[in-house]
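To start, I am sharing the structure in question, which I have written as structure tokens.
What you see is part of a larger complex, with each chain still in position.
Note that the chains take the letters A, B, C and D in the order they are written out, and that residue 1 is the start of every chain.
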Amino acid sequence: MVYDRMDDRPAFVGIPTFLHLPALADAEALQQEHPDAVIVGAPTDTAVTHRPGARFGPRAIRAASNLRRGSYHLGLGVQPFKLLRVFDYGDADVVPGDIERTNQAVRAKVGEVAKAGARPIVLGGDHSVTYPSVSAVAEALGRGRLGVVHFDAHADTANDSWGVLLSHGTPMRRLIESGAVPGRAFVQVGLRGYWPPPSVFDWMREQGMRWHTIHDIQRRGFEAVLTEAIEQALDGPDRIYLSVDIDVLDPAYAPGTGTPEPGGLTARELLQAVREVTLRTELAGADVVEVSPPYDAAGITAEVAHRVVMEILSALAAKRAEGGA
Amino acid sequence: MVYDRMDDRPAFVGIPTFLHLPALADAEALQQEHPDAVIVGAPTDTAVTHRPGARFGPRAIRAASNLRRGSYHLGLGVQPFKLLRVFDYGDADVVPGDIERTNQAVRAKVGEVAKAGARPIVLGGDHSVTYPSVSAVAEALGRGRLGVVHFDAHADTANDSWGVLLSHGTPMRRLIESGAVPGRAFVQVGLRGYWPPPSVFDWMREQGMRWHTIHDIQRRGFEAVLTEAIEQALDGPDRIYLSVDIDVLDPAYAPGTGTPEPGGLTARELLQAVREVTLRTELAGADVVEVSPPYDAAGITAEVAHRVVMEILSALAAKRAEGGA
Amino acid sequence: MVYDRMDDRPAFVGIPTFLHLPALADAEALQQEHPDAVIVGAPTDTAVTHRPGARFGPRAIRAASNLRRGSYHLGLGVQPFKLLRVFDYGDADVVPGDIERTNQAVRAKVGEVAKAGARPIVLGGDHSVTYPSVSAVAEALGRGRLGVVHFDAHADTANDSWGVLLSHGTPMRRLIESGAVPGRAFVQVGLRGYWPPPSVFDWMREQGMRWHTIHDIQRRGFEAVLTEAIEQALDGPDRIYLSVDIDVLDPAYAPGTGTPEPGGLTARELLQAVREVTLRTELAGADVVEVSPPYDAAGITAEVAHRVVMEILSALAAKRAEGGA
Amino acid sequence: MVYDRMDDRPAFVGIPTFLHLPALADAEALQQEHPDAVIVGAPTDTAVTHRPGARFGPRAIRAASNLRRGSYHLGLGVQPFKLLRVFDYGDADVVPGDIERTNQAVRAKVGEVAKAGARPIVLGGDHSVTYPSVSAVAEALGRGRLGVVHFDAHADTANDSWGVLLSHGTPMRRLIESGAVPGRAFVQVGLRGYWPPPSVFDWMREQGMRWHTIHDIQRRGFEAVLTEAIEQALDGPDRIYLSVDIDVLDPAYAPGTGTPEPGGLTARELLQAVREVTLRTELAGADVVEVSPPYDAAGITAEVAHRVVMEILSALAAKRAEGGA
């Protein structure tokens, strides 16, 4: 045989599941495999308000990187796939042009994973998928247990976008209004730019939401803000859903996205933050969204989104290695 | 003054209306100006089933080209803007993520133009905009007068796309079903590839639709097919709406589009066809759709879409010069 | 369920086998399924002499297109996947940097398909993969039965490229020298440009090879040359392997390739040619090679390569429908 | 009506003035509107010495961003367009290939704005436009009042570029030599790389110019250097013109520019600097130049240039809110 093991082949060889992880054919397989984490794609961009293209995000993130299954995290000193059972469950049955049915499809697919006791890791797609994804995880956990740590340039708490309620600018509001997650269980990091308007921040305050703008980060330093954010996240919920909108990064690091906002985080900061949130909380699910391949000339946005997933898995593995998770 | 006339300035100077044509501020202005033709943008791609981006089409088509207002059509020997009153009426009030309200907005905007007695020339946007646009023109003309000549790789006569009725794959069916235009008043040119399935062609036959595939063109020659298509178009209606999906061109000529289908027309063929349809029929309106700038590396798709509009205007001017139109 | 059938989902949904065809896990599955045709990727570009990138070709061709499994060929009037059993067998175990082992891997993988009685359709990868692929098919058929119809800008009959014997400029020579296919069983169409030198053409003549340059095509017309080429192909062998180097197309139609040569075929010509070769001969295997995604800005090269495969499958289906194949 | 207000529509809808701000038709309108700030484009690149394309800069900056008119600056807590009267006055009548007449056109257009008592905000174009723009502002203010804060990788104080006096490498020298602004009223931040030669720095020293290289910034920290630069700027003049060459940013943040120089500022640093200069001085005008769209694959350079303008306007608004400006 040419390669030592099939999971050791070059990244570009073979039909691309995430990191050549084994695919799960159906819900039954999902049940039988007892996974620790499961990749789910949500290839939709019907809900974007500016540059579309995120429907091709899951495919691009899966295809990114030259990593192989023997991957070893140099900072954490773990080989995640020796410690965790991770699978690729394909994509939700999204419907281009129909946000509502797309939401239902995401909710159903993520729900299957959550109910099987595994952590769903959702590859977006636009940020509208976080509403059904978090809803499904919260429902599987039972009321009042789930908090959300949310890295983003934008608060995504508008009531609507020109009347569209399930837009990518509204998922956090829908989650709060639907009761899936209370406002005080939200911590947002990286907000900047010129949106939403003051009235929305007023609403956020009323809900007890907490957030950290890039201006806070520049004033206080990233470490200090991150530490406080994690403490806030641990104040209440006992499980965390981590939602990473790739536009929390500066457009230099993530040009391939729909609503780029200059002045954002560096990749070093984001990867560190993802690692520490995962290490210090109990992760119940995660997503990385808003990767838009048509705007991603050299594929670097898909690469960093891919590493966000790897950082989550590595930190989960490190906890497992230490007897946790 | 630097330029002889402001409409003679370099194409990249100034806020880009189509060819620096005067903008119409509102419906009142539209009424007062008695235009011959009016540019209307329909910047939407919520209804696409594959590669999005056409929402940026109107802006790209307006910005394309180095032409100026003194433009002179070398083949027809006319300067269209010396003969015609043409204006840019801006864009319809589309709503990202909401196809239905987007359709209504297009219908309203095009309807204003048609009711003012002018020919709307719609810049898409995806092909879903043809349903409201043709509906508005047909309504303004009165029942039974309008036919459609349709250049496209795809018939766009499906019933739905995964349940979505107002998709970019269905506008021609909606037009027929709604009674706006009867099936026998449709002539399609350029169909190829692998869609729609046979059952849809059966339905088309039942409706009396006529079409010419690329295979017919290769067998019989483009001239012969074009001549027959124009004859068919004149058989019944006394006004024609010309709908040009830019993907009727081979992807070599129009890479910046959503569902490229290799093996299409050349730009020479399409421009000739547009010219002849306009010359030989009475045009009541037109659209050029499915230009997707994120996929249009050197902007050549926007250029050729721009020339489709110029070809229409030049042929209208030539008819005017000869005492027609 | 959201979609009527899983094979009807949007092209960008799900882990991309070719057209969402079922994957074959291993040689056993291959035997059991009795396929008519089998997709095999050969993701290598170690043997290219100019612009690399073809290692990403199979992935790009699989991901191209918005077609679905119900696809219906408008010219031939068939739905290939209703008539044929087609599967995706993944990629050969190529080794970046090692042409020899890559060749062996391609030969082994294609050999499995050919021995199972199915037609391999190989997605390159650079043209060096044709040597092992044709060798495997010829071996499975038994001596003297296989001819090669070869569309290309280049003859690929050099002895070596700076001493490299298994280069992408040499596969046809290796096939002849190894005895897999005799020179007189080769027909080449589309040669142009400035290579190889006269001494190589002398050798080709000695071997009895036949070829048609673009200059012949311009002088005599494409139809005439194609007809003659097919007649020549039928003179001797009873099975044909069709090798399509995408650079036989003009770079306008196939910019994403390694050694673009201006002045080539149009997509209409190539698709017609592929269709007719498949219809009029007995196809034992095929490849489409030299798609280099890093140079394929809007993905149009991958699209047309994808349609070459579709054209082959459709023509096979049409023969089946008529009682052949 | 579909949108609450027309200025709330999606960014890609409608003919693009900067942020859909109202356009000023002519000098009379300018007088009547009593604007606080006025956008003026200077679409020229005749004076560049390396990569051209900045002629398309104003159009790209206007089209960038998904922001709307209700925009709210998260760090400053202001909605600039609720506090300021801002208009788009279109472009200067530049002449491709003729730097001198282009300079005159910029000077005339900016002069109209300055004389109307408003702050011109010039969108370049190459850096040669700063000479006429600052000249016009200085003239309107009256002698000796204007200083220049200049963010750039390059000092732009050469005498000529191969004999061309009005090159983009010379505007600061022309301003000093012409007496528009004395050398001691210049503060430059971000210089780096390999230009100009020592003799030019000698001349700068003689003029009393002050500058801060990236090496100073790395040694002393950005905050310290920025604070000192602002103090220096306030030492003498009572009005400041802020000139931002986008290449002061590292090419990672601003790839779409003509003479990229690695090792530059981050977007966070630049936006903070622009904000603080505007807050702490009295701004009389500004420009952001050298955005070259042909080199701006994902449009991120136009985005950050757009935010430089937004940062200026927001800081002006914040001063207004506090009773200043």
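By our rule, contacts are C-beta pairs under 8 Å (C-beta built on N, C-alpha and C of every residue); 3 or more make two chains touch, one makes a residue touch a chain.
Predicted model, so just to flag it, every value in this text is computed and none were measured.
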item	value
Copy count for the complete homomeric assembly [4 present here]	6
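Everything that follows uses one rule, which is that only the chains that are shown with their structure count from here on.
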item	value
Chain A on chain D, rotation in degrees - Cα superposition, rounded to nearest 5	120
Centroid comparison with chain D (C-alpha atoms), farthest chain	C
Whole-Å separation of chain centres (CA-atom averages), chain C against chain D	55
Rounded Å distance, chain B centre to chain C centre (Cα mean)	37
Per-residue overlap in chain C, given as positions that touch at least 2 other chains	2-3, 9-10, 12
Overall pattern in which the protein chains touch one another (line/ring/star/complete/other)	other
Interchain contacts (touch definition) - all pairs	A-B, A-C, A-D, B-C, B-D
Sites on chain B touched by chain D in the complex	1-3, 9-10, 12-17, 23, 41, 43, 55-56, 59, 62-63, 88, 90-91, 93-96, 101, 105
In the complex with chain D, residue positions of chain A that touch it	49-51, 162, 191-198, 213-215, 218, 250-253, 255-256, 258-264, 266, 295-297
Footprint of chain A on chain B - complex, ascending	45-53, 55-56, 95-99, 101, 161-164, 166-167, 294-295
